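First the structure, then my questions, so here it is.
Only a single protein chain was left out; the remaining protein chains are all shown in position.
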Amino acid sequence: MTLSTLLVVSATLFCLGLFAALSRRHAIFILIGIEMMLAAANINFIAFWRFGPHTAHPTGVIVAIFAIAIAAAEAAVGLAMVIAVYRHFRTTNVDQFNQLKG
Amino acid sequence: MSGRASDLLIQIVSSLLNIVALLGVFLTLFALMSVLERKILGRMQNRYGPNRVGPFGLFQPVADGIKMLIKEDIVPARADKIVHFLAPVLIAAAAILSLGVIPYGRNMTPFVIDGGILFFFAVGSATELTVFMAGWGSNNKYSMLGAMRAIAQMISYELPLIITVLPVVMVVGSLNPDKIVFAQKYYYFGFLPHWFVLTPWGATAFALFFVSGLVESNRTPFDVPEGESEIVAGHMTEYSGFKYATFFMAEYLGMFAVSGLAVTLFLGGWHAPLPWLAFIPSYLWFFAKLSVLLFVFIWVRGTLPRIRIDQMMNFAWKFMLPMAFTCVVAAAVWHYAGHRLLAWLWSLAVIAVVYFALSIFLDTRKKFTPRRYRFVE
Amino acid sequence: MNIFVFGIIASFTLIVALAAATLPKLMHAALSFAVMFLGISAFFFLLGAEFVGLVQVFVYIGAVAVLIVFTILLTPHDVGNVRGFGWSGVVVAIAVFGGLIWAIVKTKSVAIAPSVAKALTVKQIGEALMISYVWPLLCVGVLLTAALIGALILVMEDKRS
Partner (left out) sequence: MNTVWLIPATPIVVALLILSLGKTAPGLSAVFAVIGQIAALIMSFVAFFPTLHAHGFRGVENFTWFVFGNQSLRIGFVLDPLAAAMMMMITLVGLCIFVFSIGYMADDKNLSRFFAYLSFFSGAMLGVVVANSLLLLFIFWELVGLASYLLIGFWIERPSAAAAAKKAFITTRVGDMGFFLGILWLYHNSGTLLFYDNGHGCLESAGLAMLGTSATFIALLIFCGAIGKSGQFPLHVWLPDAMEGPTPVSALIHAATMVAAGVFLVARVYPIFSVGAINGVTSSLAVVVWIGVITGLMAALVAVAQSDIKRILAYSTVSQLGLMMVSLGVGGVAAGIMHLLAHGFFKALLFLGAGSVIHALHHEQDIRKMGGLRRAMPVTFATYAIGMMALSGVPFFFSGGWTKEEVLHATSSWPSSHIPHYLMLVGVVLTALYMSRQIIYVFFGNRRAAEEHPHESRHVMTIPLIVLAVCAILFSVVLTPGWPWLESYLTGHAPQFDSRLLFQPMILLSLGLVGTGIALGVWMYHATSELDPLQRKLPALFRFLENKMWIDEIYDRTIIALGALFAWLSDWMDRYVWDGIVRDVGAIGQLFGKLTTGTDERVINAGVDEGTVGAQGFGRVMSRWHSGQIQPYLGAVALGMLALLLLYAWLG
């Protein structure tokens, strides 16, 4: 097991998240996809910390913890927005949220 | 290469041994508990309880188990089969996992994890999702409502539950359950145990923790998610046979886990209450304390009526949470005032001030008045 | 660390993630999403970051997943409409995937084995958080409070209408 294999796994996870965020029509899927991408990024942080020269300094771990906290906040606000948008449009299909269409 | 392989083997074998021991002890305890609860409740209600199977009805759980196993397993046609199946499995798994980090005796912690307390709560939080899975997967109105109620109350009470643990973690300076138990091994004046429940903040935190634990394990008086008079059996409505038994077991295991954690955090873990009683094996002390707490669980169930859900939520957010934060402050005061008598008084003062302020602030000034009946005209 | 264990965890995580991204039923996807985090936290355990793994499980399974299923219940949707699928997204995702893999393979310096290191204790992390990273910690605290209040205001029922 090398760093590159971990990176391949996290890249795969990232692209699955990207795929979920780009292709699915339901607003919640976009959030799920974003959370997946963030988790993939967290794996990278931890991996680089673990494989890096300074294991004693938990910088990567700290960044991952902050990323988790911020992702939680983002999820809370994002889901609140989904509910608010649903109240307004009566749908959660992102194809129909096009009021900003130029 | 061979050394590493043998290391791994030893690891796997010891883990399996731990798991087997854990399951053996706690499933036995579950069986015992199920019959004892019925007997104790019976005594409280002036009847005998189960007394037909075996001596004093002690084989009743065996009979129950056989009944559950051979009962028809009914899955609703519109149910989500996979989720419906996974819910009891996962809930039992979570309950068993959370039992894994509690120190049962001297050097008797199944899995030593540095962040053991965090592990306990991380696994415990999975319970909510599994309850939800059960409710949603059954595709039943009552199940869904029960699951929603369960999640609402569990999330609400999870906050005080976790925050009341914080003072102990702060004072000990570790999330490791072993270290927390170790910190309570001393005695004041040679006889008064150094348990955290004997400090003002510890007593308050223990009371809050115990109430929150009651809620988390869906026990009376907080059993609204499965209140049979309102929503049949909540998220367990569509379960029968062995799946129902699994839910039942998970609930009891959860109760054991919360009680065990309470013993670990506040009641000195496996330490003897008096120094000259230390010759009795440590795990016996632990189970003795655990039994006392379990008896209180049963006692409460036999005594108190079910509470209304909105009152319960208000209680959580308006009283439990502020008091839990007060415990944190009081523990800090106690810690920085030097763990002495003066610290004890200061800490008590902090808690008393907040308690009385809350009691004044939350007083709705509702008086008991004669009930007035209104009839349909 | 064992390549065998790693393989199991990786394949489990990726399969569950694929399920979370593609399952047609939203609730199934959300539950797979929750399970995926179990796999990711297993990764963290494997890499010696137990604390992050526990926090991950605690936050995502205990809070975010519950929030997501609650939101799903609060937004009953018209099923046929939402199940659409954008193939352009697949193309973009595959392109990005290709680019990333190409970059990883091309970069020789990442093909290294992990160094032997002592396990990271919670105390170390706590000290790092409270000493070196106390400002970011406070900022995250403020952010979480703001997010809490903001989310509440967003979903509050408009009393006027």
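A, B and C label the chains in the order they appear, each numbered from 1.
We take it that a contact is a pair of C-beta atoms (placed from the backbone, for glycine too) under 8 Å apart; a residue touches a chain by one contact, two chains touch by 3 or more.
As the structure is a computational prediction, the values presented were derived from the model and not from experiment.
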item	value
Neighbouring shown chains of the undisplayed chain, as defined at the top	A, C
Listed residues A:18, A:41, A:63 or A:80, member touching the removed chain	A:18
Residue among C:18, C:73 or C:96 touching the omitted chain	C:96
Chain not shown, touching residues in chain A	18, 21-23, 30, 94-95, 97-102
Those residues of chain C which, in the complete complex, touch the missing chain	86, 88-89, 92-93, 95-96, 99-100, 102-103, 106
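Heads up, the rule we're going with is that only the chains that are shown with their structure count from here on.
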item	value
Rounded Å distance, chain B centre to chain C centre (Cα mean)	29
Mean-CA-position distance for chain C and chain A (Å)	6
Intercentroid distance (Cα basis), chain B paired with chain A, Å	33
Chain C, residues touching no fewer than two other chains	2, 51, 55, 63, 70
Residues on chain C engaged by chain B in the complex (per definition of touch)	2, 25, 27-28, 31, 34, 50-51, 54-55, 57-58, 61-63, 65-66, 69-70, 73, 119, 121-123
Contacting residues of chain A [partner chain C, same complex]	1-9, 11-26, 28-29, 31-33, 35-36, 39, 42-43, 46-47, 49-51, 53, 55-59, 61-62, 64-66, 68-77, 79-84, 86, 91-93, 95-96
Parts of chain B lying in touch with chain C, wherever the complex brings them together	8, 80, 82-83, 113-115, 118-119, 121-123, 125-126, 128-129, 132-133, 136, 144, 148, 151, 155, 158, 173-176
